[in-house]
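What follows is a structure written as structure tokens; I'll ask about it next.
Removed from the display is one protein chain of the complex; every other protein chain stays in position.
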Amino acid sequence: MSMTVSELAEMVGAKVVGDGRVVVTGVAGIREASEGDLTFLSNPKYEKYLSTTGASAVVVDEQHAAPREGLALLVSDQAYAAFARAMEIMGPVEDRPEPGVDRTAVVAQDAVIGAGAAVGANAVVMEEAAIGNRAVVHAGAYIGRGVTVGAESVVHANVTLKARCTVGRRVIVHSGTVIGSDGFGFALGEPGGVHRKVPQVGTVVIEDDVEIGSNVCIDRATLGATRIGRGTKIDNLVQIGHNVVVGEGAVIVAQVGISGSTEVGSGAVLAGQAGIAGHITIGERAVVGAQSGVTRSIPAGAIVSGYPARDHRLTKRLLAGLSHLPALFSRVRTLERRLDEMEED
Amino acid sequence: MSMTVSELAEMVGAKVVGDGRVVVTGVAGIREASEGDLTFLSNPKYEKYLSTTGASAVVVDEQHAAPREGLALLVSDQAYAAFARAMEIMGPVEDRPEPGVDRTAVVAQDAVIGAGAAVGANAVVMEEAAIGNRAVVHAGAYIGRGVTVGAESVVHANVTLKARCTVGRRVIVHSGTVIGSDGFGFALGEPGGVHRKVPQVGTVVIEDDVEIGSNVCIDRATLGATRIGRGTKIDNLVQIGHNVVVGEGAVIVAQVGISGSTEVGSGAVLAGQAGIAGHITIGERAVVGAQSGVTRSIPAGAIVSGYPARDHRLTKRLLAGLSHLPALFSRVRTLERRLDEMEED
Partner (left out) sequence: MSMTVSELAEMVGAKVVGDGRVVVTGVAGIREASEGDLTFLSNPKYEKYLSTTGASAVVVDEQHAAPREGLALLVSDQAYAAFARAMEIMGPVEDRPEPGVDRTAVVAQDAVIGAGAAVGANAVVMEEAAIGNRAVVHAGAYIGRGVTVGAESVVHANVTLKARCTVGRRVIVHSGTVIGSDGFGFALGEPGGVHRKVPQVGTVVIEDDVEIGSNVCIDRATLGATRIGRGTKIDNLVQIGHNVVVGEGAVIVAQVGISGSTEVGSGAVLAGQAGIAGHITIGERAVVGAQSGVTRSIPAGAIVSGYPARDHRLTKRLLAGLSHLPALFSRVRTLERRLDEMEED
């Protein structure tokens, strides 16, 4: 792919400062870029690299719109989004199977493969499954009985979608992820006795525009559905228990665990390695700090952290208090001595 | 599947209150159920839904045995187990390969496939492996050299069982799980030097009736065997290091990590995201709280939590103390002022 800065600026909705005739052929980081590359000022502390970068062009925000010798600027008040669009246009070709069903894929006779859809090498599509138009099922993926994958969704290599789960449109599921395994449900007959499996006969529903990272687990509901709302983004190695319901546009960072039957409101953000207890509610747009342990429901808009998770400012005060604890011990010791001396007098 | 409440009640060992001739055709959650569905009162706070549910029949315990207009009751003093059995009978058909070896599976000539066993599409069974009678190996699973899978066990899609591991009878291994990868063992020649791999030549033994979730890792022993005792249940994304020995009937919740050579006693419960140090012992029926970090052995029956993990009541007291720390600082400041004033007098 090769185009002028002016052509690219028009496509991504930026204005040009400098020479719009400069040709760009690829994208690179501001420190690694060389001639022909487009780059991006992503981090204010990288501002110094603007004067040393080898790139031919750079996407910047309005604050960095001053002309620079030998560097074409694409200026946008939504610089990150503009660069994202530029990467889509200029980025390298990724691996994906050709449209159609690979001759080594195993597709049940009554499965439906949409127009323009691709099913990669050694992928398996079971009975009654339906793959939407222009959807891509990569090599080695498993699409269980009765699963539906919506139009333009991408199921990456070695993903497992178990029976009857539904995946919406434009969803991305990264490699190694398992959706629809049995929830962790057992009935204890008597103390110390055998753990009797409770059949997990519900499903998982992934709504449109969700992206799910690698090696994630989303368990099927005992009854009903485990549900991930439209536009929610889930990072790698996340655990989502049976009957969890996540709202729209939530952000769930790597290695988070959400126990069964909990509800996570729309727009909530769960930072890395946080753990959420079962049967509680995380309010809309609430923020849970990294490594927090949330043991009770938290209201909409709350910002919590720590274990047990509490208001983030309180947690910070308590951790600060903990830091000063050795000093407090000394102060109490001093008080005791002073009092002893006074009483001796 | 379609049957009367009386027929179903007999099969699950419940007694009928109301009209036993009512026909049920499926199972659903108490809030989602409609005509023809059997449902279950799983959570006391859902009791209110008993009067509004659209279900035709409901499994309840003795406390909720009073007759209800238009709703057939299946009453049992083990209601959860009765409903579990009902779900087994009434639940939907799941995805599973037909008995026999799929024509796309790759099975070594000297591997043994038991009577009635199923090996799914694109599964791979290596030399000297043995699949028990009526066992199921789903699509894309890998059964390594010399592995044995016991009768009636189920190995789900895209599972990896490495060489010489043994899986007992009626075991369930969910998708993406890896059993028998090398333990994390290295010898450091000299400081800052090269980490030399210690060969991991032991195995993993999974005893009968174990269930293992998705994307779990159970490493092979350096020597001898990593062992999971009969009836133990392991949730998703759990890490079990080399030479760990887990007793019978233990419960290990999602994202727990157990370091090498640790022993976990029978009936122990490790809650979500807990971490257990290596070379220690968790006593029988001990309970480890969520996100705890266990650094020393704990005795049978102990209940521990926090980091470092201690007696749960003590941890609660310490966390309560932490909550009151800002107040304690004020009290000490007040004391200092009062003493200053007294001394000034």
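Here the chain labels run A and B in written order, and each chain numbers its own residues starting at 1.
Rule of thumb we're sticking to: a residue touches a chain if its C-beta (ideal position, glycine included) is under 8 Å from a C-beta of that chain, and two chains touch if they have at least 3 such contacts.
Note that the structure is a prediction, hence the values are computed from the model and not measured.
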Per the touch definition above, residue among B:V124, B:A271 or B:V287 touching the missing chain: B:V124
Selected residue (touches chain absent from view) among A:Q78, A:T281 or A:T295: A:Q78
Per the touch definition above, residue among A:G168, A:G224, A:G267 or A:G283 touching the missing chain: A:G267
Interface with the undisplayed chain - residues on chain A: 27-29, 31-32, 39-40, 42-43, 78, 80-81, 83-84, 87-88, 91-95, 102, 104, 120-122, 138-140, 156-158, 172, 174-176, 209, 211, 213-215, 231, 233, 235-237, 249, 251, 253-255, 267, 272-273, 285, 290-291, 306, 319, 322-323, 325-326, 328-329, 332, 335-336, 339, 342-343
Residues of chain B in contact with the chain not shown: 104, 106, 122, 124, 126-127, 140, 142, 144-146, 158, 160, 162-164, 176-178, 181-182, 184, 186-187, 189, 192-199, 201-202, 215, 217, 219, 221-224, 237, 239, 241, 255, 257, 259, 273, 275, 277, 279, 293, 307-308, 317-318, 321-322, 324-325, 328, 331-332, 335, 338-339, 342
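Here, only the chains that are shown with their structure count from here on.
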Distance between the centres, which are taken as Cα means, of chain B and chain A, whole angstrom: 25
